[in-house]
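Left out: one protein chain. Kept in place: all the others.
First chain written, first letter: the chains are A and B, and each begins at residue 1.
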Amino acid sequence: MNIYLFQLVNGLGLGMIYFLTAVGLSILFGLLNFVNFAHGAFFLFGAYACFEIASRTGSFYLSLLLAPLCVAALGWGLNKFLLNRVMHLAHSAHILITFGIMLVLQELVVLAWGPLPQNVPMPAGLSGALILGSFVYPQYRLFVIGLSIAVAVLLYLVLEKTRFGALLRAASQDASTVSLIGVNVAGIFSAAFALGGWLAGLAGVLTAPMRGVDPAMGMDALAIAFAVVIVGGLGSFTGALVGGLLVGVVQSMMSTVWPEGARLMIYCAVAAVLLLRPNGLLGRA
Amino acid sequence: MSAPARPKPESPGARREGGPASDPILEARGISVRFGGFKAVNDVDITVERGAIHAILGPNGAGKTTLFNALSGLVPLAGGTIRFDGRQIESVPVSRRAHLGFARSFQISNLYGDLPVRENVRLALQAMRGARAFDFLSFTARQADLLGKADRLLQEVALAGKAGSPAAELSHGEQRRLEIALALAGDPSILFLDEPTAGMGIDDIAFTKQLILDLVARKGVSVVLIEHNMPLVMDISDRITVLQQGEKIAEGDPQAIRADPVVRMAYLGE
Partner (left out) sequence: MRWSFPILLATMGALAWLSASSSLPTEIFIFAIAALGFNVLYGMTGLLSFGQSVFFGGAAYCCGLLGMAYPLGAPMLTLAGGLTGLLVALFFSLISLRSRGIYFVMLTLALGQVGYFLALTFKEYTGGENGLSGLARPDVTVFGRVLFELQSPASFMGYCAAVLILAFLFVEMLSRSPLGSVLTALRLNEARTEVLGYRTRWFRLAAFSISGFMTGVAGALYAMFLRFVPLNTIDFETAEKLVIMTIIGGVGSSLGPVVGAALFLLAADLLSPIWPRWLMIMGVLLVLVVMVFKGGVVDLALARIRQRRGAARDGALRAAGEDAA
């Protein structure tokens, strides 16, 4: 099949994973005005939890269910016991503190699973390819695309149509008023962290069978997440979606033309965007 | 100690010694400021005569501080022109305006809280030196001329005793006076004071009032004032502009404004 079509679909899949990775970061900033450098660790833990559960139980689908929940718990706990106390500090403090946390979590991963990359087998039933005429594409990647789109739609509905989503958006505008009407604002923020963790953890699980797991993938995911939110703008669901797809597709297409330059191009594009639009393409200050 | 009542000349221009009424120092036409879809200031004209004290009044949310910010260049204009001392300055960058004789104080204290009072003033004075501020070979502690001027300015605003204290440790009234000192550092020809007496005690207010009057009388500084202290405004202003919801609803001398029913509605009817 056409190499460009192949790469385009790859880009879509990659882009959806990037979206899942970045949207939690974007929500946290847009809604909570909090920058979380430890976000990459959510992705990392998701991937390693998948590895652990899959190697112990032999079931990828079980890890797909459980791993994001574990990461959500991590996110929730991190906020409740640590980050809630630092919300009032300056952004630079948020950055440095969560950066320190990221270091600790990364080292914990190496402590538990060793510094070398590990393999996660493709789930049974999805390891083949779908063949529709001249369209040949790995089943697993199609699964990734389908699942991420479903999650994206669900997330949108939660943010826009549910009471929780409305409260979350209201609390970001005016936490004190919201607490006056009897809402537990701290609880909402913890839930937001849990949600961000769940999403990034899911992204990690989905990525694991495709490229294995290694301790550096957390920082890598963080860098990509930043690129996505810069291109799409912090604090924007649509921005994270557009940004993720853009970055994913550009990276995939470039890798046919100039493989080494693909990553380079992404970061050059990020720098170019920030030069022209200091708050990102779609974002707000 | 009460200050002598200020004589009310027929026109502000006549205050200048022997000279004819000169052209206005500031002419702003059609000033509009938009935040998203919201028009904070809508097509406001304002003319400030030289050596005059011009007050801007209006209920909360009228757009007074936004107008100030527009005139001093801190928010972008959605429309309008500003003519200062004969030149168009709408597109002059903020940092350049201080060098043209523009100065302003802020409503919410915008000082270098961690730095000593004297250092705050020294920084304001140093800003006037242009490229000399890039000097990395001298010691600021040895800039006798700047430090001397700083001390003199602090005396003018009666803060000499607090020169070494961090600005954040000053009382509210003292911080307002420090704001004025910073504004005076550039020897301005126009001074924008945003609620200079807010939260001040009676003595402080009397002192500040006299300070403003002295500046106008001695140095011919033009003053634009946002104030909520009505007696003060009525006492010292030559001209008053009243805003409501971003628009100008009245303008005139204090007597006219006091009697104006539209103004009364704006304040009492809200």
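Descriptive notes on the structure:
Everything that follows uses one rule, which is that a contact is a pair of C-beta atoms (placed from the backbone, for glycine too) under 8 Å apart; a residue touches a chain by one contact, two chains touch by 3 or more.
All values reported here derive from a predicted model rather than from experimental measurement.
The chain not shown here is touched by just one of B:R104, B:K162 or B:R177, and that residue is B:R104.
Of the options A:L168, A:L234 or A:V250, the residue whose C-beta touches the omitted chain is A:L234. When the omitted chain is restored, the residue from B:V94, B:A217, B:M230 or B:M265 that touches it is B:V94.
Considering A:L8, A:L69, A:I101 or A:M253, the position touching the chain not shown turns out to be A:I101 (whole complex). Think of the hidden chain as still there; on chain B it touches residues 72, 74, 93-99, 104, 106, 110-115, 119, 122-124, 126-129, 132-141, 143, 182, 185-186. Seen from chain A, the chain kept out of the figure touches residues 29, 35, 85-86, 89, 91-93, 95-97, 99-104, 107-108, 110-111, 219, 223, 226-227, 229-230, 234, 260-261, 263-264, 267-268, 270-271, 274-275, 278-280.
Heads up, the rule we're going with is that only the chains that are shown with their structure count from here on.
Our note on geometry: chain A versus chain B, Cα centroid distance of 50 Å, whole angstroms.
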